[in-house]
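Heads up, this is only part of the complex; the chains shown haven't been moved.
Chains: A, B and C, in written order; residue numbering restarts at 1 for each.
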Amino acid sequence: MPNDNQVPDIVFPSGFRRLVGYQITHWAENEAKVAVALDQRHKNRAGYVHGGVITTLIDTAGGLAGCYCPEPGHVRRCATISLSTQFLGAVQHGTIVAHARVRGGGKRLFGATVEVHDQAGALIATGEAMYRYRTGHEDKRGVPREDAGLDDVD
Amino acid sequence: MPNDNQVPDIVFPSGFRRLVGYQITHWAENEAKVAVALDQRHKNRAGYVHGGVITTLIDTAGGLAGCYCPEPGHVRRCATISLSTQFLGAVQHGTIVAHARVRGGGKRLFGATVEVHDQAGALIATGEAMYRYRTGHEDKRGVPREDAGLDDVD
Amino acid sequence: MPNDNQVPDIVFPSGFRRLVGYQITHWAENEAKVAVALDQRHKNRAGYVHGGVITTLIDTAGGLAGCYCPEPGHVRRCATISLSTQFLGAVQHGTIVAHARVRGGGKRLFGATVEVHDQAGALIATGEAMYRYRTGHEDKRGVPREDAGLDDVD
């Protein structure tokens, strides 16, 4: 069973994860945390984190929260249906973390709420998102990785 | 008066714009287009564009649409209040474009709707976002660039 | 084929439609208009239309837009997945109209964007919503009304 330290090794990073540089720091059933250490590349021209960085973390964390798969060698995949974000504070420095929790859903769809905090613990954004499982990925046991295509929510 | 080709020279790119590689391809009063040529860096692990790329384009285009400033040497700045996105289609290749239009608002706030199309013209996402002007930037004549800090919506 | 005047006769009103008093004024493939003549019952304490009236019109119009069924005696049903609204102006009097258009989707899901105008034609809100078809209602020919339960999107 994965612990937090093992998480980054389990999922080979996507192109956009490598580009933005975020990390999966926690992943369990119905829950995930995704973090990024801010530097100049994440900022808008005023020196604050770009809104797109925040929405990227929310989208990623929410999808992972619903796609945790305890079965060894198996994965689950989903696609985002809708995503909303409220921006409550600006941040310039440090590591920001998006913490997502699955809040409900049915066989094919699930919804997550997400909170994004800065390094001092201040809430800088809230988000909510709906996702659908890819066909064949509805069951929590997932599908063998080799049959799944690569994971598409990180 | 700027034409489309001149736009990229007018605004010095932010860190996140350079990282993601999007371009401002049109900018006029109450309207903006932002585009990115997709490559491996923009994708999730299934090979489709990451949702965070789409929300980044929507956030950026919507903010620019309300911050166009016809006054030479002047700029306007805003901050995003809220952003929502609906994902209507997946895309793997080509250039995607977010087209934003200001739809209303008052002295301090404005709202934009945004459509994102793929290179074949298919609608892949819709978005809507509310923004507030930075204090001192409410007037459409903006403020001298040297007094403004750098622009924070691109 | 129904024209606008016939629409209100086609769909027997739900409890909430009767309570709020909105009317379906246009219904065609991928499009619907829902209107309400404002009176004291629709207002907040400052005398403006309550936000809940506007979101009700958006939710209803968007769902209808995806559930138009040209087959005589047949209906389609859906359920709302997510709904977002931007409030761009206040209104006190007259008839307000929500105009919804389906913008995309797949076999089971669809997305709509909605604009709400006041009687003078000013845009007072924009909305976007995702819906899923009820199981068995995915096909545009719908199902016989007697097999459908009653329609749940008005």
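The criterion applied here is as follows: contacts are C-beta pairs under 8 Å (C-beta built on N, C-alpha and C of every residue); 3 or more make two chains touch, one makes a residue touch a chain.
Note that the coordinates shown come from a computational prediction; the quantities given were computed from them, not determined experimentally.
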Total copies in the full complex, given that 3 are placed here:
4
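As a convention for this text, only the chains that are shown with their structure count from here on.
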How many degrees of rotation bring the Cα atoms of chain A onto the matching Cα atoms of chain C, given to the nearest 5?
180
Across the interface between the identical copies chain A and chain B, with over half of residue numbers shared counting as same and under half as different, the residues used are same
When the centre of a chain is set as the mean of its C-alpha atoms, what distance in Å lies between chain A and chain C?
33
Scan chain C for residues touching two or more other chains and write them down.
82, 84, 111, 128, 130
Footprint of chain A on chain C - complex, ascending
81-82, 84, 108-109, 111, 128, 130, 132
Chain A contact footprint on chain B (complex, rising order)
11-16, 18-20, 39-48, 50-53, 55-57, 59-60, 77, 79-87, 90, 149-154
For the chain C and chain B complex, residues of the former touching the latter
82, 84, 86, 88-89, 103-105, 111, 113, 123-124, 126-130
